[in-house]
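Each chain you see keeps its place in the complex, though not every chain is here.
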Amino acid sequence: MEGLLSFKNEVFASFVFCSAVVLIKTLFMSLLTAYHRMTKKVFANEEDAASVPVAAGSDKLKPIFNNASVERVRRNHLNDIENVFPFVLLGSLYVMTDPTPWIAIFHFRVFMVSRLLHTICYQIPIPQPSRGLCFMAGVFVCFSMAIQVLHTARHAAD
Amino acid sequence: MEGLLSFKNEVFASFVFCSAVVLIKTLFMSLLTAYHRMTKKVFANEEDAASVPVAAGSDKLKPIFNNASVERVRRNHLNDIENVFPFVLLGSLYVMTDPTPWIAIFHFRVFMVSRLLHTICYQIPIPQPSRGLCFMAGVFVCFSMAIQVLHTARHAAD
């Protein structure tokens, strides 16, 4: 069972690739938030607002918490956290169950594509139910892997 | 040390089972949020509100951010993220330290049960300090595992 966590195992290599892609995508949300905060001068902390030069005679910038662009990115980011991190955690356990390769790789790819499309749907934004369907595809992948993991773990205890 | 990440290792099997249970529980919070949003027509995005048909002559739905039911589920979900994900991450490192089986399995089960009870306390809701005690039990498990992990990692460097 030890050879499962090796790049010679195509299931592991596929899992690592898809996980890295969705984690990088999630990290980019931080940079996108920072970009919106800087260009729109929307800061959540006084010391952040104070770091931006203002025209002479103008009031200092105040913290703002309800800018629509920033909040949209932040909701998207939180949704990634709620879905991408469980995928990577459950996926690593799922790899340990030695799943059928093509089924496992199919799971990973569906998740990766669905989360990339989810972000596109969220940020453009595209009318519903497009984003909702992408979200559900990702949740479905996670539940499917979790059931397989639970089954194997219970069986091991017998 | 390689046999540690194997379902033949009862510590690993127990960790995987408990982790899968709490991760599934966390994923269910997404579905519970979606359920409250749909039934109460509380949406955070304009395109989500636009997807719900309204009676002729009525105004279109507007985004709402302060519905009590939705916010309660979301606080619960965020609390899961703050506690369940560190548990799974620290737990996988803890399994690598080859802990005494019954102590390790006790850690995992206490965490799993405390987080299931935490959600019940949060969603019913049950008066404090019930939820607080469940929360503290989970935090205590994480700190206990973390100390063991730190100790082993420092020893390995010697």
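Order of writing sets the labels: A and B. Residues in every chain begin at 1.
Simple rule for what comes next: a contact is a pair of C-beta atoms (placed from the backbone, for glycine too) under 8 Å apart; a residue touches a chain by one contact, two chains touch by 3 or more.
Worth saying up front: this structure is predicted, and the values here are computed from it rather than measured.
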Exercise. Given 2 shown copies, how many make up the whole thing?
Worked result: 3
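The rule is short, and it goes like this: only the chains that are shown with their structure count from here on.
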For this session: Return the distance between the CA-based centres of subunit A and subunit B, expressed in whole Å.
Result: 16
Seminar exercise, completed: Interface with subunit A, subunit B side, in the complex: residues 2-3, 5-8, 10, 13-14, 16-17, 19-21, 23-24, 26-27, 29-31, 44-48, 50-51, 77, 81, 85, 88-89, 92
Seminar exercise, completed: Contacts from subunit A onto subunit B in the complex sit at residues 1-2, 5, 72, 75, 81-83, 85-86, 89-90, 92-93, 96-97, 125-129, 131, 135, 139, 142-143, 146, 149-150, 152-157
